[in-house]
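Please read through the structure below; I'll follow up with questions.
Yeah, one chain of the complex is gone here, protein chain that is, but the others are all in their spots.
After this line comes subunit A, so read on.
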């Protein structure tokens, strides 16, 4: 049975490469009917379903593949992508992190792509928090504005009980309107100024930036020169040349040490400044 499954999978791969994801998915499904214990067929179908944007079905395949093989990097990688598309940032973040760990263990070529996915998930988490924050803030603002409007109405009501001639009444009305408008304007200004996002310049400190990719680091490692790089990008360089990027002295994968303090600094910065992922 299983050799038939493998043949069907191979055929599916051909369709996949030609961009016919629908047909590829159907061949992978037939392969799974013959052999439902091969995690690779599930991850292949998951990839086809990613292309077809069938996110939920992709999630199912990934979970199945991970059940069959806990070490499945691709299972977690595709799972994270689908979860990101479904706007489940917390789940996507944890799946992407697991995929990243698997990549590092096996020096997988996808390390930079997976590392980038971790950052994207982080950004989505930040965006969700930002939306909450802005919503909360504008609710408070609206409440205060409503209060001022109510007060204005009351003031206008009170005018009617005063004995004023026509022009005096018009004058007082205008004053009340003007004062209310001024207060609302000032209130809005205060809220705008108090919003740190309007004040802060969107800049990433140099020490959080990987000197190879020029992006914020997610897993910084330090070389013996004391310089830190993102693990995924320096790995790309070391595949080509076993040299320290700065001094060109010999440098090997096993010489790299994690820079935990810097990692925390990067994490904290991204927690507060999710936009920096795309910076």
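In this text, contacts are C-beta pairs under 8 Å (C-beta built on N, C-alpha and C of every residue); 3 or more make two chains touch, one makes a residue touch a chain; residues count from 1.
What we mean here is this: contacts and distances are computed from a predicted model.
For the chain omitted from this view, which of "Protein SDA1", "serine C-palmitoyltransferase", "UBC core domain-containing protein" or "Actin cytoskeleton organization protein" is its UniProt protein name?
"UBC core domain-containing protein"
May I ask you to list the residues on subunit A that touch the chain which is not drawn?
Within subunit A, the residues touching the omitted chain are 112, 211-215, 233, 236-237, 240-241, 243, 245-246, 248.
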